[in-house]
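Shown below is the structure under consideration.
Yeah, one chain of the complex is gone here, protein chain that is, but the others are all in their spots.
When the chains are written out, they are named A and B in that same order, and each has its own residue count from 1.
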Amino acid sequence: MNKKTLPFFITLGLFLLMYAAGSLAYPNFFSLQVFINLFIDNAFLGIAAVGMTFVILSGGIDLSVGSVVALTTMISADLLQREWSPAVVIPAVLLLTSLFGTFQGIMIQVFRIQPFIATLAGMFFARGACYLISIDTINIDNEWYRSVSMAAIELPTGDFISINVFIFILLALIGWWLLKFTRFGRTVYAIGGSEQSAMLMGLPVTRTKILIYTLNGFCSGLAGVVFTFYMLSGYALHCKDLHLDAIAAVVMGGTLLTGGVGSVEGSIIGVLILGTIQTIINFQGTLSSWWTRIMVGVLIFAFIFMQSLLNRPTKQTQ
Amino acid sequence: MQDESAALLSMQNISKYFPGVRALSKINFSLFPGEIHALMGQYGAGKSTLIKIMTGVYQPDEGDMYFQGQKFHVESPEHAQNMGIATVYQEVNLCPNLTVAENLLLGREPRSFMGIRWKTLLSESQRIIKEKLELDLDPTRPLGSYSIAIQQMVAIARALCVRSTVLILDEPTSSIDETEVERLFSILRKLKQEGLAILFITHFINQVYEISDKITVLRNGEYVGTARTKDLPKINLISMMVGKNPEEIVDTEVHKNVKINEGSQQEILCTSGLGRNGYLKPLDLSLYKGEVLGLAGLLGSGRTETAKLLFAAERAMEGSVYWYGKQVYPQSPSDTISLGMGFCPEDRKTEGLLGDLSVRENIILALQAKRGILNYLQRKNQEEIANRLIAELGIITPGTEQPVKNLSGGNQQKVLLARWLATNPEVLILDEPTRGIDVGAKGEILQRILSLRDTGFAIVFISSELEEVVAISDRVAVFRDKKKVAEIQGDEIAEHTIMQLIAQGE
Partner (left out) sequence: MRLKLTRFKESNLFWPLCILLVLLVINGFLTRGFFSIQWKDGRLTGILVDILNRSTYIGIIAIGLTLVIATGGIDISVGSVVAISGAIAAFLIGGELVMRGSEQILVTRTPMGIAIFIALVASTLIGMWNGFLVARFRIQPIVATLVLMVAGRGIAQLITNGQIITIYYAPYYFIGNGSILGIPFSLYVLATVLILVTLITRKTALGLFIESIGVNRTASNYSGIKEQRIVFWTYAFCSFCAGISGLLVCSNVKSADGNNAGDMFELDAIFAVIIGGTSLNGGKFRLGGAVLGAIIIQTLTTMIYSIGVPPQVNLVIKSIVVFAVSMIQSEYFQSLFRMERPVSLRRNYYL
C-alpha cells in the first residue's frame, strides 16, 4: 500500500465501517440478502458510475447521464408500447445513447466546448426529448421485460439475485479490464495527467476522448436498460439527480476530479457506500429521505478534504 | 558540401504563418545520419516552430519535406514517431501521475491477447533505465515524485526506446545540471556512432561547441546558414545569430565599480536562521543598500528558495527577518511589498506575468496592490505611469493596451521589472532576469541593474550564467544543496573560485 492505493483502502474501509455500524444497529442488517440488495437496487447507478469513471479520469465531466437514462426508459417504453420487440429495442437504445455520447465527445474535442457546458446542454436536450415523447409515465407491459424484471435467481444460500446484478458486474469487469489492461485505458489516464503531454507522446488523444464519451453514452444507455427492468416504466423525471450520485460515487472511490488518478473498483465501492447509506436510512425508518442528501454531502466533503491533504503537491525546487 | 541526396531529412522552402506573424520563411535545411547538428538562433527565430513542423505538431503552409529521399508529409506526432522521428521537448512532456515504467512505454506497452503484460512492462523498463540512463530509478514510482531533471532524463530515455533514425531534442539541457549534461552527451555520442541523425536546439554556446558537428542558424524566421562547428569561430556564430558584423557586436561586458563593504553602507535587510524544513536550511544573510548581491549555485541549490523566503512568497518556518535593524514578521508578499521589496520570479509566464491583461495593467498591478483596493489609480494616472516606465526601460510595444503575452521575451521581462519600479522599492530580488532574452538585450538588462544599484537599490541577483553573476555582483553568496556555503566579495569574485566553492563549499 502506498500513497496511490491509500485512497482506495480508505474508501473500502469506510464502506466496511458503515456496513458494520448498520449491522450492529439493526438485527436483520447483516444478511447476505441485504448485501445483495445493495447490488440489485444500485445496479443502474453502478453502471453509470463505471462510465463516469472514464470521463472523470480523462479530466472531463458528464452531467447528462441521468437524463440519458430517463430518455432510455422513455424510448424503450414508447417503442414497446408500439409492439416493437425487445430484441430490437435494446440494441437500438444502446446504439442511440452511444451516438449521443459520440456527439458530445465531438463537441468537446473538436469544438473545444468545455465538458461542463457541452454535457449541460446534453442534459437539457435529453430531458427535453423525454417530454417530447410523453409528459406522463408510460408503463411497460411487455412480457419479456416483465419476466426479466421479476426474475429472481435463487442462490444456493436461499437468497435471491436479479439479472441486473449480472449485467452490472459484467460491465464493471469489462471497465476494469479496459482501464488496466488496454492501451485505450492507459491513454485515458495519460490524458487525465496531462493532455498536452499525451498528445506529444504520440497517443491518439482525439480518438480516445471521443471514444470515452461514446463509452459513457453506452454506459448511460445500459444503465437505462437496467433501470427499465427495475422500474418497468418510462418517465421523464427518472434519475433526475443521477449525475450527482455518479460523481459522488466516483469521488468517494478515490478518483480525482482533475483526472489522472482513480479506478473502477473505487467507484464501485463508492456506489456501495451510497447504497449502504440509503439502506441504513430505510432500516431506521423514521429518518426522512433528505438525510441521505445531507449524509452524502458530508461524505463527499470528507473525501475531498482527505484527497486535498494527501495530494498536496510537493514543492518543486529549482 | 555533402551530397544532398544522402540527407536523411530535408526541408525545402518551408514557410509557416500564424495570425499576424510570419514564423518561418523559405527555410532550407538538411539533416544527415551519424551527425549531431545544432540549431541555433535568438528567441523568436523560429527554431521551435521548425521542430514542430518536423514532428507533425504543425503543418507547413508552404514547402516540402523529404525523408530518406522520398517526399513526405507528417500528419501528427503519432505519425512522426511511427516514421522513426523521436522527439524530446523543452518542457517535460510526460504524465506525472503515471509511473516511470508506464511513461517509458506509453503507447508501446507489451501486450498479449489478454491485454497489457505488466510484468514484462516492468522488466522492460528496468532494462531501459539501466542501459540508456545508467541511473538508479524505481520504475514503479510515479514520475511526479522525481525532480524535473530526472523527469527530463526519463523523457530522453523514452525517445530513445523506439527504433528511430532521427532524434530531435528541444533545449534538453535547460533543466539539468553539469553531471547530467555529461551523461546525456555521452549517450548522444554513442547514438551518433550508431548512425542516428541528431538535431538539437540549444542556446548554451559552450555546449554546442562541445558536442555538435554542424551548426545551423536561423534569424527572424529565416535561414542564415550552416557551418561545420570546427570551422566556425564563436564570434562569427554570434554575428550570424544577431545579424551584425563581428566588429559591431556590443560588448556584453559591463562595467561595474566594485564596491567593497567598508561599513559605510547601510544594512537594509538581514536574516538570521531563516529557513524551512525540506526547502531551505537556516540562512544568515545581509543585504546592503547600493549593492548587488549575487546568488550562485547549481540547479536546486537553494537560490530560488532563498529569494522566495526573503520575499515571503513562501512562508519560513524558522528564523527571523530584520528591516533596517528592526525585526519584522512578513507573512505574505503584500507584507514585504509594503516594506519596500520587489520580486521578479524565475518563471515569468507562470509566476510573473498576467498574459491576458494589458501592459498597463501588468505594470501598475503591484503599485495598486500596495495602495489597496479603495485607493484606485485613475485610468489617466495608470497610463502616465505605464508610459513613463515604457520609455524609461525601452519597452517595445504598440501601446499600453497590448496584452502582455504578445510581447517578446525581453520586453516581457522589462514589463515585469517596470511593475516593481513603479512601487519605488528599496530592495529588488531578480531571479534569472536574463533567461530567454536575446544576447543584445541581456547586456542592456545587466547594465540597468547596475544603474539601479548606483541609485541606492539593494539587489539580489540570481543567474545560472556564472559569468553574469561575476560581471555585476559586488558580493556573491554561494549555495549548495539548499544551504548557503560561502560568501565572497570584491576581488575574490571569479568564475573558478565560485565553481570550486560550489564543489567543495564550507
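Keep this in mind: a contact is a pair of C-beta atoms (placed from the backbone, for glycine too) under 8 Å apart; a residue touches a chain by one contact, two chains touch by 3 or more.
No experiment lies behind these values; they were computed from the predicted model shown.
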Specify the shown partners of the omitted chain in the complete complex.
-> A, B
Of B:69, B:225 or B:372, the one touching the omitted chain in the full complex = B:372
Could you tell me which of A:22, A:122 or A:185 touches the chain that is not displayed?
-> A:122
Full-complex contact with the absent chain, from B:52, B:414 or B:435 | B:52
Contact set of chain A toward the excluded chain (per top definition) | 61, 107, 109-114, 116-118, 120-125, 127-132, 135, 195-196, 199, 206, 236, 244, 247-248, 251, 257-258, 288, 290-298, 300-301, 304-305, 308
Missing-partner contacts on chain B, residue numbers | 52, 57-59, 76, 311, 313, 332-334, 337-338, 343, 345, 350-357, 361, 365-366, 368-377, 419
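What we mean here is this: only the chains that are shown with their structure count from here on.
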Just curious, how far off is chain B from chain A if you go by their C-alpha centres, in Å?
-> 45
Name, in rising order, each residue of chain A that touches chain B in their complex.
-> 4, 177, 180-183, 186-187, 189-190, 192-194, 196-204, 260-261, 314-318
State the interface residues of chain B toward chain A in the complex, per the touch definition above.
-> 57, 76-78, 80-82, 87, 89, 92-98, 102, 106-107, 109, 111, 114-116, 142, 144-145, 147-148, 158, 278-279, 299-305, 314, 346, 482
